[in-house]
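Excluded from the complex is one protein chain; the other protein chains are retained at their positions.
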Amino acid sequence: MALLEITDLSVHYGRVRAVHEVSLTVAEGEIVTLIGANGAGKTTTMRALSGLQPVSSGRIHFDGEDITHLRADLRVIRGISQAPEGRGIFPGMSVRDNLDMGAYARRDRHLTRAADLERVFTLFPRLKERSRQAGGTLSGGEQQMLTIGRALMARPRLLLLDEPSMGLAPMLIGQIFEILQEINEQGTTILLVEQNAHRALSVADRAYILETGSIVATGTGSALLDDPSVRAAYLGVA
Amino acid sequence: MNIDFLIDNFADLSVTGLAQGAIYALVALGYTLVYGVLRLINFAHSEVFVTGTFATILTLRGIGIGPDDPVPSLLMVLLTLVLASIVAALSSGAVALLVERVAYRPLRRRNAPPLVFLISAVGASLVLMEIYALFLGRDNVRVGNLIKPRTQFTVFGADVTNRQILIVVSAVLMMVVLDSFISRTRLGRGVRAVSQNPDAAALMGVNKDRVIALTFLLGGLMAGVAAVLYDLNFGVTKFSAGFLIGLKAFTAAVLGGIGNLRGALLGGLLLGLAENWGQALLGSAWRDVIAFVFLIVVLMFRPTGILGESLGRARV
Partner (left out) sequence: MTGFVDRLRLADEQRAAFAAWPRRWWAGLPRPVRLGALVAFAAFLVALPILQPPVLTTTGTDFTGVLFTVGVYCLCALGLNIVVGLAGLLDLGYIGFFAVGAYSVAVFGSPQSKLATEYPWLVCIPIAIAISMVSGAILGGPTLRLRGDYLAIVTLGFGEIVRLTAVNSEVLGAAAGIPEVPRPPGERADGTRLFTIVDVTPFYWLVLALIFLVVLAGANLERSRVGRAWVAIREDEDVAQLMGVPTFRFKLWAFAMGAAVGGLSGALFASRQTFINPESFPVQTSLMFLAAVVIGGAGNKFGVVLGAVIVAYLPERLRSIDDGLLVVWYVSLVLGLATYLLLRRRGPRDGPRTYLRLGVVAGILAALPPLLLAMPEVFGSRGEIGQLRYLMFGLALIVMSVFRPQGLIPSRRRAIELEDRAKEVEPGATS
């Protein structure tokens, strides 16, 4: 059974429809990516998954449990953690406190904190250098690393990443994707939203393409990479 | 204008002002805490405070200290004060929680616009006030003698009494406790997280409802202690006493930077000073008007307060 199963999910902002009858699944251990142009509804889907945005219709199941109307904090306890898009950090807290917030919902945080911090600092040495600095004073790229690191601190079963490569230098993007694969190999299931379709498709087991709120194509990462219409629309290759 | 009077009594006025300011500051914390997480002003906070002033008096009566009784022995006074503080803090805290449950939470459930929250809180404030008026009367209620003000030492020619020392020390102590609770405990971090970025806080597994209730409770506890100090300092209370104290505490909160815990202390003390200096200049009849004019001036020239609003910045 799939770890995450979304059926016919629709989301509205007031009277505006942002996501329309989207269905997708993520199996345990997979990396699945969701790609689409600006405004396609990717962030909206992620917010609905984490419980920040109400769902107008459809169902979300996690590990067999219906979580469609579950409170956001309870979803974190179930094992869903998200690194949100943009500046999702706590600006007034130090980098270290931000990371500690990632483990807020874990009962065993006292036992795992040191090791998890070490792991994040190994993945992102920049954060270690700045661990006492206030989150709000980090550069955009550093904040991006902080949100990813913070999500890892929760040791999630399902990691939701909303455009982790946004605002990062190309070299760093390469590193981030390597890190994601590494995390995945260590047992974390990943749902990845990306603009950077080429990279995303190359690391993903499977992919969905979202266009104005609806899924228009799905397949394995490599199949979509080879699909001529996808190449034309999302990879900028004729 | 009576400048000579102000100059002659400057030190005395300042000491009195600091003691009153400390009380304003404690009440201001309630506004600041709730504002920090909800971005709303808890209008009923003034009545949460009044709850404490009556709880204190009821405690005294329960022990058997009437308004005209002589000052009891020191040990008795200390015990009474501790007991009264606990009772007042708990009553105020409970009423604050009740206000949150009845007047705020149902509205959050339907994502009501801020205007509706304000109206519902105004209603809660009116209801509490009238309940006190019904059961405890509409007249001044006298507290009783617990501390006979006695000069302990003199600074710059100002007599500092034991009562003033007690008030300032307790207020500062409460603030230190609150400050370390917010910055050191897990729940405290939850409060900071929600106030800095509510969505991200939810993504960390922070239960927003619990954090919001907690801030109401903390504000209530502080107001309860402030109420004991108020009773000691002024000796009387009234069902409508919250109105002016609330206005002043709010002014203090805005002056220091609303949402900012340390700002509340600074704002409270400054307002206490300004009020006492001002009334020396203009006459005591104008004292409450001074605080209000002060508020308008602050809003005009520095609406984010002296230390800045918390919004994303350092403290809560």
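Letters A and B mark the chains as written, and numbering starts fresh at 1 in each.
We adopt the following convention: contacts are C-beta pairs under 8 Å (C-beta built on N, C-alpha and C of every residue); 3 or more make two chains touch, one makes a residue touch a chain.
This structure is a prediction, so every number in the text was calculated from the model and none was measured.
*Asks:* Since one chain is left out of the picture, which of the remaining chains does it touch in the full complex?
*Replies:* A, B
*Asks:* Among B:Ala124, B:Val141, B:Met175 or B:Ala227, which residue is in contact with the omitted chain in the full complex?
*Replies:* Missing-chain contact among the listed residues: B:Ala124.
*Asks:* Can you say which of B:Val77, B:Leu107, B:Val172 or B:Ala213 touches the chain missing from this structure?
*Replies:* B:Leu107
*Asks:* Footprint of the hidden chain on subunit B, which residues?
*Replies:* 39-41, 43, 102-103, 106-120, 122-127, 129-131, 133-135, 202, 243-244, 247, 250, 254, 285-286, 288-289, 292, 295-296, 299-300, 303
*Asks:* Just the residue numbers, please: which parts of subunit A touch the chain that's not shown?
*Replies:* 12-15, 51-56, 68-72, 74
By our rule, only the chains that are shown with their structure count from here on.
*Asks:* Between subunit A and subunit B, tell me the centre distance in angstrom, where each centre is the average of that chain's C-alpha atoms.
*Replies:* 43
*Asks:* Quick check on the complex: what are the subunit B residues that touch subunit A?
*Replies:* 186, 189-190, 192-193, 196-197, 199-208, 310, 312-315
*Asks:* Spell out the residues on subunit A that touch subunit B in their complex, using ranges where they run on.
*Replies:* Against subunit B, the touching part of subunit A is residues 50-52, 71-73, 76-77, 81-82, 84, 88-93, 97, 100-102, 104-105, 134, 136, 150-151, 154.
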